[in-house]
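Apart from one protein chain that is not included, each protein chain of the complex appears where it belongs.
Chain IDs A, B and C follow the sequence of writing; residue 1 opens each chain.
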Amino acid sequence: MTFDILIVLMFLGAVTAYLVSKADLKAGAYATVLFSLGALVLLLLGRGEIGSEFTILFMGFEVTTIGWYFSGVMVLVYAMTAFFNSYWMDKMIYPGSYNFLYLFSLGGTVGLFFAKDLITLFIFWEIVVWSSTFIVPMGKSRRAAVVYYTISTIGSMATLYGIMLLHRISGTLDIQGAFAPLKNDPVLATVIFFIFIMAGLTKIGIFPFHIWLPLAHGSAPHTFSPVLSGGLVKMGAFIAYMSVGILPAYEAFKGSLTVMGIPIQIYALMILGAVSIVLGTLMAIKQDDAKKLIAYSSVANGGYILIGILLMDQLAFAGSMMHLFNHAIASAAAFLAIAVVAHRTGTTKISELGGMIHRMPLTYLTYLIAIISLAGIPPMGGFVSKWLIIQGLADQGLMFMALAAFFGSIGSFLYVFRPLAAVFLGQLAPRHEELASAPLLMKIPMTILMVLILFFGVLPGWILGIIGQIQVAAGIEPVMMSGNSILAVNGVLNTLNVFMVFGFGFLIALVIFMLMQKSRRVGLMDTYTSAEFIYTPELYHYGSAFYAPFERLYARHPSVEDFLMALAYKGHEAGLMVNALFFSHKPGVTVFWITVIVAVVTLGGVGL
Amino acid sequence: MIQYAGILLILIGIYGLLTETNLIKIIVSLNVFELGLNVFIISVGFVREGVAPILTSVNNHSGLVFVDPLPQALVLTAIVIGLGTTALGLAFARRIYMKHGTLNIEEIGGGIND
Amino acid sequence: MINPVLLIAIPLLLAFVSILYKGYRNNLLVFGALVNAGLVLTLGKGEYLIGGFKPPFGINLVLDDYAFLGLLVINGLFLLITLMSLDKIGENATVLLVALAGLNGLLLTGDLFNLFVFLEITAITAYILSASSRQYQHSFNYLVLGTLGSGLYLFGLILLYAVFGSLNMADLSLKMATADTSQLVIPSLLIFIGLGVEVKILPFNGWVRGVYGNSDSLVGPLFSAVYAGAMLLVFGRIFAQVIPLGAYLKTLLLLLGALTLIAGELAALSKTRIREILLYSSIGQSGLIVTLFLSGLVFPAVMQLFNNILSKAVLFTVAGQMADTTGTDDAEALQGAFARHKLAGVAFTIAGLSLIGMPLFYGFVSKINLLFGVFSLDNYWLPGVILLGTVIEGTYLIRLLVKLWMPGEEGLVSHESHATKAPLEIQRARVMGIVVLSAVLLVGGLMPGMIQNNLSESGRLLDETTPVYLFDLKGGQ
Partner (left out) sequence: MNLMNFVYAFLLLLAAFVFQTTLTGINRKVVARLQRRRGPRFYQQFIDIFKALSKGSTTHGWVFDFGVVMALGGIMATAIFIPFGPLKAVPAMDNIFIIAYVLAVGMLGMAMSASGSGNPWASIGVSRALTNMLAYDIPFMMVVFGLIFAFDTSSLSGLAAIQREGGFLGWHVIRFPLGGIVAMISLQGMLGKKPFDSFIAPAEIASGPMVEYGGRHLGMLFLLHEFSTFIEVSLIVHLFFGGGATVAAFLVKYALIYTFLNIVSNVLPRFKIDQAVTFFYKVPLALAVVQTFLIIVVGMGVA
């Protein structure tokens, strides 16, 4: 019962939020908080109902562990971000519609993960696509919404083709049954695999479909970027899981050529994942807009998630599932921190900011913890998941994936540090002297997210337990835990011990620091300047072209974005050609075409 | 044989539509086309040695061969409709002349700002 | 039982009366439309003889489910559009009444030549209506092409008559079913071209841009919804139910249909004027529907047809209104237009999303069904083309919707202050009309069973083998 209430409640909530917004904007925003928190509570309450089935209208649903897990991630991100909504009500062009679409897309995502049949899955998928498409342009770019929509639709239409093909083959739309005939038909399975996963690839933002992420995440309203990056991208992972886990790809591709024991079909996609990691990392390093930077980091992290899911093994898959959660909350937290900065200063350009730590320390801390997790540094959650993924890769000996993973890991230090140094640290511009810190309602979700990131980094047991259940349901060996230790094939990770040793080290360092002579506090401008006199803090701040020497190395890179845009322009030109060839105010043009058609058909008919 | 005449007229009409730029001449071409069509239709109903399908005091025995009356009926209708469209076309041509001062279709322009 | 010939006779009679009583023209028109819409509901299905001769010798009217459904939607839309745009009718009331008679005749007749007559009547009214834009060269172009097209139709028809000796559809279809298809290539092609001019198949539709592109808020929806709907239904009648196509011609015509779909959508993608975008979208949709009819998928085709015309009625009403009141319908000049016309904007959005085939709207139901249909034929390239068309269509429609809702320069947060200052006005009647239409699309999407069961009844009668995705069953069949 809980879950049908949950889904219906979200759609009713959307309408309610809209109506409330008509009366009072702030109240409408609070309604989004209430409803999304309600969804979180319902989800947690309904954990015992996993396995139940229900129907709404003509749509069938089934509650599975993986569905529950995914929707939990989604609802958490939505609920946390919802706290921010009220501060943007007066800046949004259609605040009421924003609240409506916010909850509407939440309803879509929740329903998606519980779909029992493929059409229901598709319905909710498209609901999310169009409802989020209308939120994105409320931000800084209209073009972003169109690119986002187009790329998403290329994916979802390919998947729809796959769904229809599946139905044609198996005669059923039930998710479990529809894939059944593929096990014994590798050719067909290959076709379906590549077509069906398209929606997933486009949504995760795998190369070459990644171009919408920086555009849409970077220019969406500040309160929606966390949802896009932390939440909606994860829908793609679900489709990827279906393509590998439910198909089941490994069984169907048994006879295929293999690379390091991985069927070539799956390996091909893993290469795309690896390319995404490298490309996302390189692009993130050179961004000047903090939101675009995090968006590109989502591309890179999407690559990790995809590779892990495609491996379908004990370690990397578990790591990928957990990374999905860790990346969701960390990326949401990072976006929220940037949103606070944008709320107070009105910009997200790294080069225009600096020294924010002195005005908003909690926001700084949130960002710090988020990026530590994003970069996979202990003791945060991101470390555990990346560790699992890399252990899985090492177990299988997938060296090129590992190469990309290492590059992404270390590259992430570079790009996550950049906003940290240039936005939060460094010189505080005089025009920002008077800024207030984050408002209370913003502090709540940031604190919660910080605690969660740290908590699951130290004690990942609960979440790995759920992932273990998912793995059992998918028919693979579950990730092993013993106490606080994760037992991998090649090594053991005791996160609690890591945390304690880290704490011990920190304690010693703190004692040394405390024992020594007190320091004198001086201003930020009171620094070593090669004996120059300096007066302008803005100019004494290293914020733009942070990695200039490195960026120079790949400044003239080929761009898939340019290629796709050129392709779109070719479509535009083709349209103009159609227009010029066939449409005129002169009847002779059309008469000409009629004669051509008659001649062609007649002569062709004679030839037969 | 007569159907070839019809087809020839149809082709002449289409040739006119393809090449003419004068509105009046286009309408004339259209009429030639319709004329050819009508001739062709009549030819379909034609039966050699046939008589008009009317029972008279002379033509009243079962050995008679009638021409098919239906195409003739169709042609009548088609002629009427053709007349209507021609009239409307001429009316348009007049309006165009009043507005643009020319009957040459090349000089009128598309009227869509692109 | 009411004889459906009244549907033709009453508007025709009222048309003559309206010439005599010019002052009451609009009242007569509304009355005629109302009576017709009411009459449709009371009709009984069956065949009706005209003039007392039995088919295949005499002319008959066929009122099967197909015709009934068509009449229902076409008369309903006609009524709604007339009521919405009463202020635009002016001197055209008589023409509209004749048009109504012609349209009903098109849908009802069971005789090919009779169809020609109604085709010409309807076409002449269309020429006259198109002239209300004062762009006579386009009306002239339309007239020449329309006349040539119906001439070719007549040509094909007479060839059929010469071979089979009948003009009755039912009779002909029986005779042709056993005939050698190579005999049918030329006549079928001529008939295809003849109808192709009216249903906007690609190389035959040169007139569309000029006529649709200058249409106002009356003519636009009337052409794109009512005329296009009736013509497509006629096309479906002839090509899915009467003339059997040989493999050669069928392949060619299918390709032409697919070409129309893609070329139309691409052309729409390259345009910025709203009416032009919509007219090319109409062309694309026609290509899609024609393809479905040619594949023998009558039921999905009809569903998609209704989706298209209901949406287009809304879209063209708003677009025409924009052009009428602001003098431009360039999307750039009208950015943010819906900020001040929210209700119209919502209706426009629903229609647009339904046209793309987004879930929750009727378009989704029809899209799913047509895909099921095409796949059931074991045709695997066509769905690819259709889905590609959907991607392109979605792109430009979303681009348009975003432009009209969210004003603002790139790089700046969307704000109402960027919205167009053009004096756009949308009359209350029109807003109500499009809201009703979009509500139909919404209900059809939320409760597809309701509409679908009615549709499928007729679909089943027409074609037993077409699979139907029933949304009443959980997860379909």
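One rule holds for everything that comes next: a residue touches a chain if its C-beta (ideal position, glycine included) is under 8 Å from a C-beta of that chain, and two chains touch if they have at least 3 such contacts.
A quick note: this is a predicted structure, and the numbers were derived from the prediction, not measured.
Here the chain not displayed is in touch, across the complete complex, with A.
From the options A:489, A:567, A:580 or A:599, the residue with contact to the chain not on display is A:489. Among A:12, A:441, A:524 or A:598, the one in contact with the hidden chain is A:524. One of A:390, A:449, A:578 or A:601 touches the chain omitted from the figure, and that residue is A:390.
For subunit A, the list of residues touching the undisplayed chain reads 260, 355, 357-358, 361, 364, 368, 372, 375-378, 383, 386-387, 390-391, 393-395, 397, 399, 402-403, 406-407, 409-411, 413-414, 417, 420-422, 425-427, 485, 489-494, 496-498, 500-502, 504-510, 512-513, 516-530, 540-542, 546-547, 549-550, 552-553.
Just so it is clear, only the chains that are shown with their structure count from here on.
Under the stated contact rule, the graph of chain-to-chain touches is complete, every pair of chains being in contact. When each chain is reduced to the mean of its CA atoms, the one lying nearest the mean of all protein CA atoms is C. Just count the C-beta contacts per chain pair and the biggest one is A-C.
Centroid analysis (C-alpha atoms only) places A farthest from subunit C. A straight line joining the Cα centres of subunit A and subunit C is 42 Å long.
For this pair, subunit A with subunit B, the centres built from the Cα atoms lie 67 Å apart. Subunit C has its Cα centroid 29 Å from the Cα centroid of subunit B. Across the assembly, subunit A contributes 584-587, 591 as residues in contact with two or more other chains. Multi-chain contact residues, meaning those touching two or more other chains, occur in subunit B at positions 14, 17, 26, 105, 108-111.
By the touch criterion stated above, subunit A contacts subunit C in their complex at residues 55, 57-60, 91, 93-94, 116-117, 119-120, 122-124, 126-127, 130, 133-134, 137-143, 145-146, 149-150, 153-154, 157-158, 160-161, 164-165, 167-168, 173-174, 219, 221, 571-576, 578-579, 582-587, 589-591, 593-594, 596-598, 601-602, 604-605, 608. Taken together, the subunit C residues at the contact with subunit A in this complex read 137-138, 140-141, 144-145, 148, 152, 182, 185-186, 189-190, 193, 197, 202-210, 248-249, 252, 256, 263-264, 266-271, 280, 339, 353, 358-360, 364, 368, 371-372, 375-376, 378, 380, 383-384, 387-388, 390-392, 394-395, 398-399, 401-403, 405-408, 410-416, 446-449, 469, 471-476.
Residue ranges on subunit A touching subunit B, taken from their complex, read 584-588, 591-592, 595.
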